[in-house]
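Only a single protein chain was left out; the remaining protein chains are all shown in position.
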Amino acid sequence: MEKYQFDVAIVGAGGTGLRAAIAVAQADPKLRVALISKVYPMRSHTVAAEGGAAGVVRDDDSYQKHFEDTVAGGDWLCEQDVVEKFVRQAPEELYQLEHWGCPWSRKPNGDVNVRRFGGMKVPRTWFAADKSGFHMLHTLYQTSVQFPSIQRFDEHFVLDLLEEDGECKGVVCYDLQNGAFRQINAKAVFLATGGAGRCYLFNTNGGIVTGDGMALAYRHGVPLRDMEFVQYHPTGLLGCGLLMTEGCRGEGGVLYNKDGYRYLQDYGLGPETPVGQPKNKYMELGPRDRLSQAFWNESKKGRTIKYPLGEAVHLDLTHLGEKYLHERLPLICELAMTYSGVDPVKAPVPVRPVVHYTMGGIETDGNTATRMPGLYAGGECASVGIHGANRLGSNSLVETIVFGKIGGDAMAERAHSLKDFDSPELARQAEAAQKRALDLFDVKGTESMSKIRHEMGQSMEEGVGIYREEESMKKTIETLKTLQNRIKNVGLTDRGRVFNTEWMNLIELGYTLDVAQCMVHSAINRKESRGSHQRLDGPDGAYKQRDDVNFLKHSLAFKQEGADEPRIELSPVKITTFQPAKRVYGAEAEAAEAAKKAKEAK
Amino acid sequence: MEATQKTMKVTVLRYRPEQDKEPWEQTFDVPYHKDTSVLEALFYIKDNFEPSLSFRWSCRMAVCGSCGMMVNGVPHLACKTFLRDYEGKDMKIEPLANFPIERDLVVDLSDLIEKIERIKPYIIPDAKNANMPLNKNFKQTPMQMEAYLQFAQCINCGCCYAACPQYKLNPKFIGPAALTLLYRYNVDNRDAGAKLRAPFLNSEEGAWSCTFVGYCSEVCPKHVDPSSAIQLGKKMSATDYVFNMIKPEH
Amino acid sequence: MSEVKSFRKPYNPPVKKMTWWLENPFYIFYMVREGTAVLALFAVLEILFGIFMLALCELTPNQSLTGVAPYVWYLQNFLGNPVIIALNVIILVSQLFHAVTWFALMPKAVRVFMNKNSTELLPEWVTKAALYLGLVGATVVILAVAYLTK
Partner (left out) sequence: MRQFLPTRSDEPMYWLMFGAGGMVASMVLPAIMVVLIAAGLTSGDLQNGFLNLGQVYGIFSNWFLSLCVFGVIFLLSFYALHRMHHSSHDFGIHSKLTWYIAYGSAAAISFISLGLQLLMYVKFF
């Protein structure tokens, strides 16, 4: 097997991975960086992010406000010291991207413009029309090509981490194009592989979002934190689930049920704000979990609109006018036209909640280090602790660059403190990973991979959807257990080594199944409702409430040796200045704030 | 299956490098409805008939640029092309033209990637702005942004290279997407690197290999209009040429 | 990348260097567009031939017919030849076709903003209209002068 020696190996070349690679290269051009990705960098799913990235720039805004919005939005399950660091570093990183060429939308005077976003008190979302992720990713990719110390391994699929004496010392990957295995020794390994939305059937995610990094860390004993928190985005295009950005509502789009009624006012988000005058944290600009839950309740009341492809509500943008829509939301117009046959200029778009984001991920500290020395993680695949139980829109794009940078700096430091190394043990592990992968060719089973994938997705929607109950979660747990056995009997039809996607998909599905198990086990263990995790059961419906006494804690999912299911533990949440309170939006929030001010005045 | 569902004969070009001497065709009957994309047709084939069929895909929403391929001889994104538009016809899906075929519908894009990276696709600020503090942005009015924004929409799918006869005839040609990106950075008011990019633009394999066929702009799924960027690049290069004649640099 | 075995065997489809353009209507259109240049060259040669024949003549006022025989031959036996007339009609049509394609592409090489504070580009139709106006104007002037001075 070919062997390489690097200082830093980064797995995943999306927003976080690219930012980390640049950070290392800038910290010290002598450090050799391996940037490994199973696709070309610009295919990474960062590309599909639409709305924007939050960073405090306006005079009427402050770090404190961004901090409070984020922590309250996360239902107090955030690491507050990390959030604090995050909001302070966000503007700097956003300006950095601007200097690198990102076409952030502008005000007439030439300064960067910001837009409103759900759950944010003040407009603070930097945006590049509705292609923010696309522009960020391409800017980062194009910027990265000027650093000769970054060696890319495009279309290389990571099979395993290399571990010795409890430290992470590299990865073994497969070159899809050449059909060769490669061992990459590195002093620091950074996982930036994105989320795991593909656990679910209906999601906004690309086909590559299969939770690879999460499963890699999990299999090496690093816990996955808060995996039960899966965000449903309230406005996915009916049928295909493609994302209609929150920016639609930030720009003034409104949601109607079948009676043409703005139903959100019935769910603690009112009173109704006039059409065309969006107000932060009111109505359509409430947080995502609340909006998705409102849809579910409307559906139960029979007030959604029935289409051949399923139930939907209407996202109405028509009052914004053609010129404004084409300037601010060009991609939305294109997507709705192409995939739904609806022109948002003329007619409302049918939308429904769809799985979008995994708040949880690989447990890390505020510097992206996991509990395994040498292993770091950032971006959606990590849980650095800023999203808590519900992520606010436009916090994740900033997360990629802020923690990409922090991780890059941390790894550069570690690389400086270590010498190059190699050992027969690492080679042995690499060979073993190669053998495990190649052994899949010899399985003579009749199971269908696509059936397993479909059943997993279906079962996850039923068990750990917008609302959850013990009963259905148990069913999902059983289903996943049998799928774990069935996947061992998938026979491959083709032994080809070059671009064998059938083989790669099988390994990916293995990763996804592991992550799905962590999600449902974490969920069934959390006997309360918080953020995106809403339960309907418990004695006298006790789990319908937030339970700060028992569950103001992170869930940790550990791999159990010998068992095919994870073990769940709880860990404390870091609270610094912002004590848990009722999470309120709309008029209720304003009343609460007034009361607080009055109290302070006394 | 619904009674209204129709089927289409879809022929896919197959090539397995370890078994086949050259590509061959395989035909499938694919059921479809009004929203079925070519990509979904390929999913159907992979799930139900041929798990070994390989193709690149990811986002399903025409922004990641993975699924460029030839549909009835024309470069398209599979996820943005629909069977309904080929009703009454057969469909033939082939890998992107003008690139070596790696396997089935997967081509070797390394030449495209190398060219994109060759032309220095990043902001090269002038000395005055090189160390701008990170609490300040460059001034860029909406109009200054408009000058390049359209050309920054490229998703690197490779459709324009598959459409370009000049690239077919002379693979040294830097080609539509990379030249568009070059122009995009040259006209960005934050950038001062035009001089460093000029050798690529001015060369025979740069803008001057283009004969303005215009097919790249026709097939571009993001309406980037590369042929326009190249003509504007030619104007830029010609100006540079004339100035260089009047006042040579060395 | 190195001596390690690669399983690659990329297939390079053969390029039909002469006939690639027959595979796609767009390419055929392109080749026809380029082909109009051949006819334009023929028109140039025709004019040059006329100049040559004229230069052979005695160029003093009130010449006898024998002194200007070469040009008269050019006028009557060449330009007057029905084959040449037909050919010239074809050239005329081809150049009008060229004009249409040329004007259609020209806006792509023009990227001007409406005014200093606008993000709106000069619409394509304005550029095109200006070009067609140029064609009509030049045609009217040339034909008028040719008619009036004969």
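Here the chain labels run A, B and C in written order, and each chain numbers its own residues starting at 1.
As a working rule, a contact is a pair of C-beta atoms (placed from the backbone, for glycine too) under 8 Å apart; a residue touches a chain by one contact, two chains touch by 3 or more.
Computed from a predicted structure; not experimentally measured.
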item: Contact set of the excluded chain (shown chains only); value: B, C
item: Contact partner of the left-out chain, one of B:F49, B:Y86 or B:W208; value: B:W208
item: Residues of subunit B (touch criterion as defined above) contacting the omitted chain; value: 118, 165-166, 169-170, 199-200, 202-206, 208, 211, 234, 237-238, 241-242, 244
item: Residues of subunit C in contact with the chain not shown; value: 17-18, 21, 31, 34-38, 40-41, 43-48, 50-52, 54-55, 59, 61, 63, 68, 71-72, 75-76, 79-81, 84-85, 88-89, 91-92, 95-96, 98-99, 102-103, 131, 134-135, 138-139, 141-143, 146-147, 149-150
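Definition applied: only the chains that are shown with their structure count from here on.
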item: A-C compared against A-B, more contacting pairs; value: A-B
item: Most widely separated chain from subunit A, with each centre as the mean of CA atoms; value: C
item: Between subunit B and subunit C, centroid-to-centroid distance (C-alpha), Å; value: 31
item: Sequence positions of subunit B contacting 2 or more other chains; value: 17-18, 102, 108, 142, 145
item: Subunit A residues counted as touching two or more neighbouring chains; value: 108, 177, 496-498
item: Subunit B - residues contacting subunit C, complex; value: 15, 17-18, 22-23, 73-74, 97, 100-102, 108, 142-143, 145-147, 165, 168-169, 211-215, 217-218, 225, 227-228, 231-232, 234-235
item: Subunit A residues within the subunit B interface of the complex; value: 39-40, 42-45, 47-48, 91-93, 95-96, 98-101, 103-106, 108-112, 131, 134-135, 138, 142-143, 145-146, 154, 177, 206-208, 239-240, 242-243, 331, 334-335, 338-339, 341, 448-450, 492-494, 496-502
item: Parts of subunit A lying in touch with subunit C, wherever the complex brings them together; value: 1-2, 108, 175, 177-180, 496-498
